[in-house]
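To keep things clear, I will list the structure first and then write my remarks on it.
The complex is shown incomplete by one protein chain, all other protein chains being positioned as in the whole.
As written, the chain order gives the labels A, B and C, with residue 1 at the start of each chain.
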Amino acid sequence: MSASQTNARALADTPVARVWLQRAGPWLVAAVIALAVPLFMHSSHALTMLSHMGVMVIFALSYNMLLGNTGLLSFGHAVYFGLGGYMAMHMLRYIEATGFGLPLELVPLVGAAGGLLFGLIFGAVSTRRAGVVFAMISLGIGELVSSSSLMFTGFFGGESGLYGNRTVPASLVGAEYSSGLSTYYLVAVWAFIAALAMYLLRKTPLGWMANAVRDNPERAQFVGYSPQMVRFFQFVLASFFAGLAGGLFIIVDEIITAETVGMVQSGVVLLSAYIGGILVFIGPVVGAILVVFLESELSAITNAWLLYFGLLFVAVVMFAPQGLAGLALQWYGAWRAGDWRGSVAARLYAAGSMLVAFLGLVAVIEMAYHLFQHWNPEQPMGLFMFTVNVTNALPWLLAFAVLAAGIAVFIFHARPVMQRAIHASGGDR
Amino acid sequence: MSDHTALALHGLTKDFGRAKIIRGVDLDVPRGERHVIIGPNGAGKSTLFNLISGRMEPTSGAIELFGRGIGGLPPHRINRMGLSRSFQVTNLFQNMTVMQNLRCALLWSRGHGYAFWKLVNAQPDVTARAEELMERLNLTAKRDVQASLLTYAEQRALEIGATIASGAEVLLLDEPTAGMSRSEADAMVELIREITQDCTLVLVEHDLGVVFNLADRITVLVYGEVIASDVPEAVRANAAVQEAYLGTEVH
Amino acid sequence: MNHRRRMARALAGLAAAGAMTVASLASAQSGDPIRIAYIEPLSGPFANVGDAGLKHFRFAADRINDEGGIMGRPVEIVPMDNSQSPSESAQLVQRAADQGIPFVTQGNGSNVASAIVQSVNRNNQRNPDNRLLYLNYAAVDPALTNENCSFWHFRFDAESRIKIEALTNYMAEEGEAEKVYLINQDYSHGHVVEEQARQMLAEKMPDVEIVGSALHPIGQVRDFAPYVSRIRQSGADTVITGNWGNDLTLLVEAADDAGLDVTFHTYYGGGLGVPAALGEAGAGQLTQITEWHANVNVDEGHDEYREWYEAFAERYPEIDWYYHRVYNQMYMLKAAVEEAGTTAAEPVAHALEGMEFESQTGTVTMRAKDHQIIQPMYISVMDTDVTYDAENSGVGFRTLAKIPASEATVESSCEMDRP
Partner (left out) sequence: MLETIVFSLLNGLLYGMLLFMLSSGLTLIFGMMGVLNFAHASFYMLGAYFAYTIGLYTGFWVALFLAPVAVGLIGAAVERFGLRQVHQFGHVPELLFTFGLAYVVEELVRLFWGNVPMDYRVPEALDFPLFSLFGTNYPAFRAFVLVVAVVMFIGLWVLLKRTRAGLIIQASLSRPDMVSALGHNVPQVFTWVFAFGTGLAALGGVVGGIQLVTEPGMAFMMGPIVFVVVVVGGLGSIQGALIASVLIGVLQTFALSVDWSLAELGALFGYAVSQESFFATLWYLDTTRIAPILPYLLLVLMLIFRPRGLMGKRET
């Protein structure tokens, strides 16, 4: 989905239909995938997970309006997500209590309005500066709001949170919303609209100047823009979309608790956006989907899931700062450029050596969890295709050997080879 | 002060702690004039620019742009009142292309402000003006090249382009030919002369060839004070200037 | 079967999605166990509590399986990590329903419990073919068996008001307290404790003066010394607290450090980690109100249950068998399933309603009106001179009073919708 403005001139000669296809193509593919996924994953749990992915996609994209587009590192973005969610929940309960005629499909807009409102209030004090000062203010506001959540029980519902029933309000399209499927489609439609809106926002004067302020706030001042105002507007809009995500979230879960405004939630959205890649539009989308999937599925498989999660994040920061989507785009670029023997093979080689190291690491971690956490470590455990006894030295030696070999090959051979190959083919685009 | 004055400084001073860098500068720049400020290193030329453009706040004194006080205003407000500047060290949006840099510089003056309801690409006036500027800067061939990948001279040209793009009536150019070869500098002077025909120009320059080539009037700044401000011939003949600054170089 | 599941689990680390299928295949093939979803924090700051509970349930399940299972089918505990999050828990209920698991159990955090009740109610209403029962083993918020009671919810721990009722009865009888200080966590559980303690003390012991009270933020206070000096200045001789976890440990440690000589009446003084952290600091000073403690086995001569306790200690040396209610819950569930002849939620719920069960401590009854268990309660004090110490701390609990089930009860306002 790279911006089309860079090759607008080249496109000027091609037929209009093709231009449109090129621009709209990715969106059509995304829409088709979003519509078709429930055909393959239709258990209600899977639908809930998919709905959460949709919510998280909006939330992570809105986060990236700050981090990727404007260069603002926030540790408190969940404040707007959560407060938006609370506003929407109060509306849902109001509808339940009074029969007020707002259709369910529009309830997320109440959340968005809530996000906008609090974005205006907190944005005014926090966007005066960028950098570390902004990051720390966002941390402080995040802690303030999440600590206040247990004091103002009227609004936050105390530690049990608030419940609502999504089947009560009327529907614009006559849907029931008692099943996960209809809810998923509601989320998907909103996610599509919000993603498109945020994509287009990047192409407006404000979106451009956000990039300009991120890269060179001083220069931006000398072309007439106040960096503070640019940051403020971006912040408010990002809060708007975060609130929208919060409003959808309460429709999916029908419950909201104080943790939605908390530090953990703020951390998760940061991780999602960064793992996906903050410099490409699709990055946060990929990151959000991956993180929701891992959170939901990996925890059911292994006790060590948080450790894997942390390691994945650290690995991305260290080896792929452009994020997974950014990395994939680079690979795709290399493949498109046709230099198969050049960098693609070298990249595969490097990835292969990392995979070997990863297998060794998984073996070590799983054995360690067995050794330290099983009530009887002498009981044999299954590991890949083997049955091992973790109280013996041999499996440990083997696992560490595989890990060390993978790392050594990567550092001393594969990575230099890959870097040379990339360099030879003119670097990454 | 007459209606013809574009930029006026009255008793301007700037202290850094106990160091007095600007010690009471008075200056009138009439509309349409090409005014060059010269002076030895450390005379306070760049500081003067920083004060005028709002990058620093003056300690005392007044700055007036078309008769309105601008001392202490933030840079973007001053810019919007019709004053634009370039920097001694190239200061562009390095990650953006030539075209994007020019468009960014045009957005405010074309009235697009903080708009988030319209697309930049859908603004033909901005595109047309940027194309035109690019042509005049001889950068059309580099349209989609990132600013950071341009040659030095091209970056300087783009810097000038971005400065004038906003259509400001008063331009401050800080050593536009610094670090250039003779031929590059000549080309730059021609470019400046050509594209600043309708503007008031205030220029800091070291290269005396450039100075006497461009200037309608010259101000000599030494240790934060103006020791002469006159037409080039008069400055060349001024004994104090010769003694303080020009002496060895001219003769 | 265990082995195959493990193998599947390790494989999963490699390729999450693929391995999941393997895991579900592996468990589906192995003789149709009766599964109970255990929804508790298994990661994050509260993981220790969730982990300990899981060990209790696994142990009890293994015992039942060794005895031939339930209707010949093995019992399997399916751990699900909710990270102590109500909304995460609501999703996990969904997952349990998807997987056809008929029972969910949970206990830590009344907020999580009410989310699960909501979620179970909703599922059972929207999804009549795939209903669930929620077996609550520790969440004590009275609302769950009063205004928010549900046909699908059964509580195997005494609710908060019952504990206060029993405690104040004991205090009135003993008559030593003159000045009482109330310190609690600033959330609904703490509020209930404070409110009920005020009310019942006023009713039963009008001479007792409540000299002060404090609500402190839950889980955030690192140094209780300021609270301790307030307690001291108030001149209190007795403190009542519903605190749990670190909030209790730190409070009593700080009191000990400052040389504060008061009696602490607690809900969770024997709770996981508290005795280990307190050690002898709590001896003679700290009481708890529970449905059982280890030395009951000695006092009342429950030899079989002593063996159970010791086998657990051998298997998990780092913690003790603490939740007697897990025993009650598992065996009552076994009885109910066998009576109903099925694991379907509705018949099992009807079988559980009103069930009387002979537990070690006496007869316990699942009150039909609100699904609150009614059982004997013990007030016990931390002491060094006991047979079983808690968590290798050198101190254990000695019974001060046993309150018979008939007295350990309060009225319920529950008006239940029955299917």
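In this text, contacts are C-beta pairs under 8 Å (C-beta built on N, C-alpha and C of every residue); 3 or more make two chains touch, one makes a residue touch a chain.
Just so you know, these numbers come straight off a predicted model, no measurement behind them.
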item: Partners of the unshown chain among those that are drawn; value: A, C
item: Omitted-chain contact residue, chosen from C:Arg63, C:Arg198 or C:Arg232; value: C:Arg232
item: Which residue of C:Ala276, C:Val298 or C:Leu400 touches the chain not shown here; value: C:Ala276
item: Listed residues C:Ile319, C:Met332, C:Val364 or C:Ile379, member touching the removed chain; value: C:Ile319
item: Footprint left on chain A by the chain that the document does not show; value: 67, 73, 125, 128-129, 131-133, 135-137, 139-141, 143-144, 147-148, 151-154, 263, 267, 270-271, 274, 304, 306-307, 309-311, 313-314, 317-318, 321, 368-369, 372-373
item: Touch list for chain C against the chain that is not drawn; value: 43-48, 51-52, 186, 214-217, 219-223, 225-230, 232-233, 246, 249-250, 257-260, 272-273, 276-277, 279, 318-319, 392-393
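Following the convention adopted for this analysis, only the chains that are shown with their structure count from here on.
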item: Closest chain to global C-alpha mean, per-chain Cα centroids; value: A
item: Whole-Å gap between the CA centroids of chain A and chain B; value: 44
item: CA centroid of chain A to CA centroid of chain C, Å; value: 37
item: Overlap residues in chain C, where contacts from two or more other chains coincide; value: none
item: In the complex, chain A residues that touch chain C; value: 43-46, 48-49, 52, 147, 150-151, 158-161, 163, 165, 178-179, 253-257, 259-260, 293-294, 296-306, 308, 359, 362, 365-366, 375-376, 380-384, 387
item: Residue ranges of chain A touching chain B (in the complex, touch as defined); value: 5-9, 200-201, 203-209, 211-212, 215-216, 218-226, 229-230, 233, 237
item: Residues of chain B defined as touching chain A within the complex; value: 53-55, 74-77, 79-80, 84-85, 91-97, 100, 103-105, 107-109, 112-121, 143-144, 162-163, 165-166
